[in-house]
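Only one structure is covered here, and it is reproduced in the block below.
All protein chains of the complex are present and in place, except for one that has been dropped.
So that you can tell them apart, the chains are marked A, B and C in the order they are listed, and the count of residues begins at 1 in each.
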Amino acid sequence: MIHFECDYLEGAHPAILERLVETNLEKTAGYGLDPYCDAAKEKIRQACGCPQAEVHFLVGGTQTNATVIGAMLKPYEGVIAAETGHISVHEAGAIEAGGHKVLTLPHHNGKLDPKEVAAYLNAFYADSTYTHMVFPGMVYISHPTEYGTLYTADELTELHALCTLYQIPLFLDGARLAYGLAADGTDVTLETIAKTCDVFYFGGTKVGALFGEAVVFPQPGKVSQFFTYIKQQGALLAKGRLLGIQFDTLFTNNLYQEIGSHTIAMAKKLKDGLTAKGYSFFLNSPTNQQFIIVDNEKLAELEKKVVYSVWEKYDETHTVIRFATSWATTEEDVDTLLSYL
Amino acid sequence: MIHFECDYLEGAHPAILERLVETNLEKTAGYGLDPYCDAAKEKIRQACGCPQAEVHFLVGGTQTNATVIGAMLKPYEGVIAAETGHISVHEAGAIEAGGHKVLTLPHHNGKLDPKEVAAYLNAFYADSTYTHMVFPGMVYISHPTEYGTLYTADELTELHALCTLYQIPLFLDGARLAYGLAADGTDVTLETIAKTCDVFYFGGTKVGALFGEAVVFPQPGKVSQFFTYIKQQGALLAKGRLLGIQFDTLFTNNLYQEIGSHTIAMAKKLKDGLTAKGYSFFLNSPTNQQFIIVDNEKLAELEKKVVYSVWEKYDETHTVIRFATSWATTEEDVDTLLSYL
Amino acid sequence: MIHFECDYLEGAHPAILERLVETNLEKTAGYGLDPYCDAAKEKIRQACGCPQAEVHFLVGGTQTNATVIGAMLKPYEGVIAAETGHISVHEAGAIEAGGHKVLTLPHHNGKLDPKEVAAYLNAFYADSTYTHMVFPGMVYISHPTEYGTLYTADELTELHALCTLYQIPLFLDGARLAYGLAADGTDVTLETIAKTCDVFYFGGTKVGALFGEAVVFPQPGKVSQFFTYIKQQGALLAKGRLLGIQFDTLFTNNLYQEIGSHTIAMAKKLKDGLTAKGYSFFLNSPTNQQFIIVDNEKLAELEKKVVYSVWEKYDETHTVIRFATSWATTEEDVDTLLSYL
Partner (left out) sequence: MIHFECDYLEGAHPAILERLVETNLEKTAGYGLDPYCDAAKEKIRQACGCPQAEVHFLVGGTQTNATVIGAMLKPYEGVIAAETGHISVHEAGAIEAGGHKVLTLPHHNGKLDPKEVAAYLNAFYADSTYTHMVFPGMVYISHPTEYGTLYTADELTELHALCTLYQIPLFLDGARLAYGLAADGTDVTLETIAKTCDVFYFGGTKVGALFGEAVVFPQPGKVSQFFTYIKQQGALLAKGRLLGIQFDTLFTNNLYQEIGSHTIAMAKKLKDGLTAKGYSFFLNSPTNQQFIIVDNEKLAELEKKVVYSVWEKYDETHTVIRFATSWATTEEDVDTLLSYL
């Protein structure tokens, strides 16, 4: 049985685990007040080219989304997101549990269209009853999206201009950011993100860490007492250094980039192989998630040998499935998968 | 200037105000523990044919929706509603502020389609990731809807069967219930509602009261300590008898029905006049809200003489506007309006 | 049977009801966007000597407390209150339901001691673990307190200085403010309140209105989109003019002050009578609530003729009870009550 169902199947990248083992018996202060967290934050600031950036470590993605959104919105505000956004669908209502509506717009291969966001914002304030409605208080995007697609630098710039105009923050969910940065043909760099977003995060969980997400506010002072809010949300890890050590490792010797590149290389090999074999893609993803349309009979056979994700029904006889690569995917794994297809 | 913009333009029906004046100097216990509330509850139980019904009085509609929904949903549940439902759009996020997602489905002239609700519920539990999503914990409908349309008895029965199957309550927002009951051609009676809904309310605010909504649980025991929850939501009126007196008056000598009938008669007269003059209706409403499509030039002229509600843009040169009748609308008012059109 | 159990036993002061009757058939815009609300706000601004003040009308006290506190606190903040404060005890957890802790301090006849508030704030920031605790984000006082007692101008000034130092608002719950302003010997005027508090409200419910509380922010701009937040909290009255008319009446020809004076005169007559008869007071209240210690045997007899509030057990054989006067209390009522004692 080979596994291509997701990018968080293993424990951690060996380099990370090694550091955890090496440092295991050291005694440090809790709650992130340790030298590893300090070092990791500094390396992240350098990677982003933001010496002033405020960096915070949290444990998981849903938690991070809920904590950032809850901290930045006023009580009468909601967050604009694509209808396919992770916060709209697969977080069990965490944003609403925090008191805020997710204001959904149609997705285009997982992405928001900046023009539609502009139209929404414009229409909102043009509606004579807008004071009876939820104010749009933030724009949330994921990059890569839940469909593996990417925004262009122009699109981010356009969203940024819009957010600036309406004085609301732009929040980028980077649960799989490494794969977006390493994708072929993208013109979005870390610098682009740091310049256009008010807050974003580097996902660790899906990029080789045991767990952990690093939230970056390129300009400090956007939220007050975020540490306490993290604590209130149950998102403050007692042994905070576990996050510091992991992110310090990821941002040392370009490990984060390397994981991105390797994963993308494996995805590309897979994509090329699928193309060669004549498979139809559900959409064109430049990152580590590949969505193909498969005949249900073929699928019945395939599921004996490969674990994949069922994405959605395509038609009566076909299904959309997802394969994902990761730091742990080998060339051999891809060859084996292709041989089954 | 004549007014047709909504059905809550005046104070109260004179019979109500008279009772408030008559009883003004009486001294009664607060918080609804007075004889007027008791009497009103009993009359409501009789009107519904539910001698066991639990009745509670609240002040306004948004408050009532948020209180009922918050009391009945579990923390991991949301409420299914039409995308045009009042709770989805015009309550400033009150439901989400209480921690619950509004799960929207397409509307059909303001109504949910029971088949689509069934499909949604079925698809939810068929999705392998449903435990990561918001559980559908209630179905919310308004009757009349925000577009003045009505469910049929069959549709209510179908929704009821569905809710029973999935063990979730059916909640009917009756902010304008009197107009629904008095409409021509409806087969929905109070008895239908009491048999198919787990909870519903008689709106007072839009039906001649100063304010007030009467929540009815046809079967008691559906929520525990609802009184305290009302208090917590800031929805408990200190001088609760003001609600008791108003609803006692509305349910004495069929005043509630009479207000319904008069208002519908005025709406019908208006509708007939509009039809005769060749106006296009945006949709066919059998109740007190009439939506017509008007040329923008005509509108510019009209707004000097009539106050109406702008509903939405129809096309580049036309607009959908709403006229509403109420207990206070006279034949003369309608004639005057028609003379302007 | 005579009634002295509270100050909201009747409907409304006749002058208020008369205005409601007079204006009943007028047609006005909803949600407070009517001329009566405008006029009432202007009169309130003048009464406070704050031409810039922002004024909002809500329906009830618990609702007002929850709405003001929820709008002004950040998510990681709580509100300091006396352990006997209305928000601490008798609002069914409305503040916590909004996500905020009530940080209680000991009461002194219902009042906070500014020195203890200072000590609390100082100790909070001196505690090395304060970032793991709820930040004190507001000071809430009631004036008169739940025990009928009053702050002095010096105490308000001291609390104001403290709040300014810690950059948190001072919020005064004036559910019974009229009685505080009319009390003998108080040096607190409306001007004092407007200068020392960031937000306060004039209670209507307990001062002769059917319902209604008028929130005043002496300096505008302290909260953004408060209207929408009121709507979200279910606290926006559709027929908002009912609040405007009531407060306009209360602030015309000094009715609010007159109600205060009459009520205090009746309380004073009662207090003098009680003193003459040798009753022990639980505490010395200068306002319309009088608390006396009564032998339980006497009480058993009394309860056949008078309705009073049981406050608390005093000892095995005595109970603390409360009598309250109001605009509707007559000299004769007081004489009758005294004759029973």
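Odds and ends about this structure:
Methods note: contacts are C-beta pairs under 8 Å (C-beta built on N, C-alpha and C of every residue); 3 or more make two chains touch, one makes a residue touch a chain.
Computed from a predicted model, the values in this text were never measured in an experiment.
Of the options C:Cys37, C:Ala92 or C:Val139, the residue whose C-beta touches the omitted chain is C:Ala92. Among B:Gly49, B:Pro75, B:Pro106 or B:Pro220, only B:Pro75 touches the chain left out of the display.
The missing chain, though absent from the display, is touched by one residue of A:Glu26, A:Glu83, A:Asp187 or A:Asp272; that residue is A:Glu26.
On the side of chain B, touch with the chain left out of the figure occurs at residues 70-71, 74-76, 99, 131-133, 135, 224-225, 227-229, 231-232. Listed by residue number, the positions of chain A touching the unshown chain are 3, 6, 8-12, 14, 17, 20-21, 23-28, 30, 59-64, 66-67, 91-94, 97, 205-206, 210-211, 228-229, 231-239, 242, 328.
For chain C, the residues touching the absent chain in the complete assembly are 75-76, 78, 89-93, 96-102, 128-129, 131-134, 310.
The rule is short, and it goes like this: only the chains that are shown with their structure count from here on.
One inter-chain figure worth recording: chain B and chain C are separated by 34 Å, centre to centre, where each centre is the mean of the chain's CA atoms. A separation of 42 Å divides the Cα centre of chain A from that of chain B.
Averaging Cα coordinates per chain places chain A and chain C 50 Å apart. Shown for chain C are the residues in touch with two or more other chains, namely 228-229, 231-232.
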